[in-house]
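Removed from the display is one protein chain of the complex; every other protein chain stays in position.
As written, the chains take the letters A and B, and residue 1 is the first residue of each chain.
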Amino acid sequence: MKKTNWLLLVLALVLSMFLAACSGGGDTTEGEGGEGTETEESAEGSEGESTEGETSGDSEQVLNIMESAEIPTMDVSLATDAVAFQWLGSTMDGLYRLGENAEPQPGIAMDHTVSEDGLTWTFNLREDAVWSNGDPVTANDFVYAWQRAVNPDTGSEYGPYMMNGVIANATEVSAGDVPVEELGVTAVDDYTLEVQLAKPVPYFESLTTFGTFLPLHQGFVEEQGDQYALEAESLLSNGPFVMTEWNQGEGWTLSKNEDYWDAENVQLEEINVKVVKDTATGVNLYETDEVDRAGLSAEFVDQYRSSEDFRIEEEPVLFYIKMNQEGSEILGNVNARKAIQRVIDRQSMTDVILNNGSVPGVGDIPANFVFHPETGEDFREINGDLVELNVEEAQELWTTAKEELGIETAELNYLGGDTETSKKMDAYIKDQLEQLEGLTVNVQSVPFQERLDRDTNMDYELQNSGWGPDYIDPNTFLNMWVTDGGNNKTGYSSEEYDSMIERANNELAQEPVERFELFLEAEKLLIQEDAVLAPLFQRASAQLWKPYVKGVIVNPMGPDYNYKNAYIEKQ
Amino acid sequence: MTRYIIQRLVYMIITMFLIATFTFFLMKLLPGTPLSAADKLSEEQRQVVLEKYGLDEPVPVQYFNYMVNLTQGDLGISFQFDNREVTTIIMERIGPSMTLGIQAMVIGTILGMLLGLVSAIYHNGFLDYGSTFIAVIGKSIPSFVFAGMLQYFVGVKLGWFPVALWEGWEYTVLPTVALAIFPIAIAARFMRTEMLEVMGSDYITTAKAKGVNKFGVVFKHGLRNALIPLITVLGPLAIGLMTGTLVIENIFAVPGIGEQFVKAINTNDFPIIMGTTLLIAFLFIFIILVIDLLYGVIDPRIRLAEGE
Partner (left out) sequence: MDKHNPSKDLFVPVDRAGEDSEKISRPSLSFWQDSFIRLRKNVGAMIGLFVLLFIGFMAIFGPYMNEYDEFGQDLSRAKMPPKVEGLGWLGMDGTLTSVQTAATVEEAQEKALMRFNNQEEFITTTVLTEGGNGQEAEVEAVYDVYGAKNLEENFWFGTDGLGRDLWTRTWMGTRISLYIALLAAAIDMVIGVAYGGISAYYGGRVDNIMQRIIEVLVGIPNLVVVILMILILEPGILSITIALTITGWISMARIIRGQVLKLKNQEFVLASKTLGAQDNRVLRKHLVPNVLGLIIINTMFTIPSAIFFEAFLSFIGLGLPTPIASLGTLIDDGFMSLQIYPHILLFPAIIISLVMIAFNILADGLRDAFDPKMRE
């Protein structure tokens, strides 16, 4: 140890005093117990090693991982969060499944045809797919599931959110105006599914990989009634894995589904998932080889950066400062907004505060998310950096803004996030913004629900906010800023912008190239000219992965990971 | 006595009713809805979903419905865990919390009292300062720091006990130690003070003069003297520890109820908030009744029933 970590040593001393105090009378028994477990563990360890030695390259196909929250529901129609979609995605196959580079891979659907007008999609389903009770997966299962998702009696949130305005009649059905049978999805025969869209939706293929569009076995769901999907036993799967054990707070276990149509390509025999909410705990479990993956916070990155287990996973999730143009006269001024865009040093923020591979945000479309349909160039590359750090220019813009507004000093309230990192970031952003002469920023941190409320009621001035995609198309990011868009809430209203988004989703829906180029223009208008947002960063997450885990695909949307082709390869 | 207990049980029902009522209306004032994707839904869609769960009705009506169901023992269905019964969730989660709480209380109280005894006997000596130091540090270092260090040094570096998770007896060791710090600190300090009080009294001097073993006398009389403050503090603390603590449960990945309760409040999971509140309140009021009855046992001069 030497002088190493002397600070830790002091803490350790304090700690050992406690231990001395705590072990008191129970010392011997506790010691024995401890040794007992240790030997047990090492015995297991050596067993594992010996089997490895004998059959090298054919290691035990068990993956041990953690999840940061419990599964709220395994009911396809009710799922709303990342954990639910992750494990639905692992136990179920939809029409398509996201594969390498976010390319949709065949799932239950082998292929599909789209009509001239882009409104009718016909999916040809495979005939060898079965549910884990042996029944075949048919087109009716999709019809039932989708109808259930928009049926107001189900109380689904994502059903209407994902399907309204996409599938014909979904909006009317979810409002209870027409019966569910009117929903634009029909089973032509057992293995042909026909979907009528409300309008041409160029990204519909990527939508079908999403959890809400998974099929359901009508007979089973109705038989289980309100007990459906509450236990491992009340679940049916048709995907690569089946859930064999599910203890709400502790974790759950998936085993390989031998009846899966593509079972020969599934190598993992078992996935053990534990619910662990604390980052440091996760890292400690990783260090003691209990788990094969752990997420890292900024502090741990410094410690593990040089480790070969260290990986950075880029995510297409953007964070930015929303500026309420209606709620604040100052923010109604475009020069003031531009000044705010230019005054924040994003590079230092991502390097030092986030320190997890996040990159500075420079627009409203993340990098490596969508690509030009012809040249294959990244959207982000083409449009480049729409905002740049330039404090001098920011000061000039700010002075102009102050003159235009006729003010000397300004005070802005900043609605911050409620996590540990966001606290630090809020303090940093306050400091950065206050470089603008005469500006005072008051950081308000409020609980999550209160923040949602304030956003909905537009009761804020500046707000740290983020958005992740629901499907792979620029529309998922750009559509929200149209006048009175459900998630706009900045008071931004531009006829020009509205008409661009409108055109992209209607006239140009069948013209991928023109559509893409129109989105490029729209982003420039949104960020560069109208300065609606001040982009902050594109999130990434730093992870530790045991090097023997291979073949896990990281998805940009829907389930975070695809374990279908994962395997363990110990030397 | 029996009359007094019956009287207290009636009060208990009234108090529980008041707590349920206050909590219900306060909880309904919390911002936001229980919807998990509220920010993505349009106003109309949100209304459709709220209607489905009966949340569109006026709060007094909801309150009335809840109370009617409550009298039939129906605590309702959780929002964050769709369709899961509140009773099931609480039953699943209370076990681990109880285990940890009871273990920590037993170990902590015994060790704390011994520590307090040693302190008092070696008054102002090295052992006294040492035990004061332990008790004070135990209370001054926040539990997450202590738990984090325990996990890192004992779990990772020394490898004596599992770092976290909940898979058997050995998994309870570190969280129990982390929790036991509270009863240790409290028991040690109260014990010490009350002991010192006793040690100055005439009967101890007499006993000592008679040559009776010093430890024996001090312990017997001192303990009796210290019992009243001890049970007053340790009773509610026991309920607190047994119904779970967010920090310890998070750090040691224990599937307990404390963390669940905080999450329910943060996500407006009304049925879980109410169910857990009622459970904790009941246990708390119950322990207060037990303590009040114990007062009379420990010191017969205390008669609470009198003057009713």
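The definition used in the following text is that a contact is a pair of C-beta atoms (placed from the backbone, for glycine too) under 8 Å apart; a residue touches a chain by one contact, two chains touch by 3 or more.
Just so we're clear, the structure is a prediction, and the values are computed from it rather than from any experiment.
Asker: For the chain left off this view, which of B:102, B:212 or B:228 is in contact with it?
Answerer: Residue touching the absent chain, from the options given: B:228.
Asker: Among B:141, B:223 or B:293, which one is in touch with the chain left out?
Answerer: Here the residue in touch with the unshown chain is B:141.
Asker: In the whole complex, not just what's shown, which of A:99, A:373 or A:447 touches the removed chain?
Answerer: A:447
Asker: If you put the missing chain back, which residues of subunit A would it touch?
Answerer: Touching the chain left out of view, subunit A contributes residues 2-8, 10-11, 280, 297-300, 302-303, 305-307, 345, 348-349, 351-353, 416, 418, 420, 423-424, 426-428, 430-431, 442-447, 450.
Asker: Name, in rising order, the residues on subunit B that touch the hidden chain in the full complex.
Answerer: The list for subunit B reads 11, 14-16, 18-19, 22-23, 26-27, 29-31, 124, 129, 132-133, 135-137, 139-142, 144-145, 148-149, 152, 185-186, 189-190, 193-194, 196-197, 200-201, 228-229, 231-233, 236, 261-262, 265, 273, 276-277, 280-281, 284-285, 288, 291, 295, 299, 301-302, 304, 306-308.
The rule is short, and it goes like this: only the chains that are shown with their structure count from here on.
Asker: With chain centres taken as the means of their Cα atoms, state the distance from subunit A to subunit B in Å.
Answerer: 37
Asker: Please output the residues of subunit B touching subunit A within their complex, sorted ascending.
Answerer: The contact residues of subunit B facing subunit A are 30-33, 35-42, 44-45, 48-49, 51-53, 80-84, 89, 92-93, 96, 107, 110-111, 114-115, 133-134, 137-138, 141, 146, 148-156, 159-167, 169-170, 173, 177, 180-181, 184, 250-253, 255-256, 259-260, 266-268.
Asker: Help me check something: in the complex, which residues belonging to subunit A touch subunit B?
Answerer: 11-12, 14-15, 17-19, 21-22, 24-26, 30, 33-34, 37-38, 70, 72-73, 75, 78, 80-81, 152-158, 160-161, 164, 174-176, 226-230, 247-250, 274-278, 280-281, 284-285, 287-288, 290, 447-450, 452-453, 455-456, 486-487
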